[in-house]
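One protein chain omitted, others in place.
The block that comes next holds subunit A.
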């Protein structure tokens, strides 16, 4: 699962959905892997407006990636390239979360990740 995916996922518990704490989920004991992926500036440009930038900064910091700037780069900056673009590409496209847990900051529920597939199924008392 590419780390980009984490920016699209919150806690699956319905009562958590309204809480800002349920997003982003916090990786715990995460085992990461890195694939070599061709840089694709067009893809980044398309994704950028859909990213929750502050959530992305949180994820990057929690996994020990270099700090991202406080505000998202503009599309022009993306086209120019540079360090931020490289960091973003590495973080969003090349890094995979393979094993570990994703923890909700609201209810504390832990979603297990195995073989790169996170499990968001809930027990009956949380449905």
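Keep this in mind: contacts are C-beta pairs under 8 Å (C-beta built on N, C-alpha and C of every residue); 3 or more make two chains touch, one makes a residue touch a chain; residues count from 1.
Rule of thumb we're sticking to: contacts and distances are computed from a predicted model.
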Chain not present in the shown complex, as UniProt names it (candidates "ARM repeat-containing protein", "Pre-mRNA-splicing factor RSE1", "Glucosidase II subunit alpha" or "tRNA (guanine(10)-N(2))-methyltransferase"): "tRNA (guanine(10)-N(2))-methyltransferase"
Residue, one of A:85, A:103 or A:122, that touches the chain absent here: A:122
Footprint left on subunit A by the chain that the document does not show: 1-2, 4-5, 8-14, 23, 35, 37-38, 40, 42-43, 45-47, 49-50, 52, 110-112, 115-125, 127
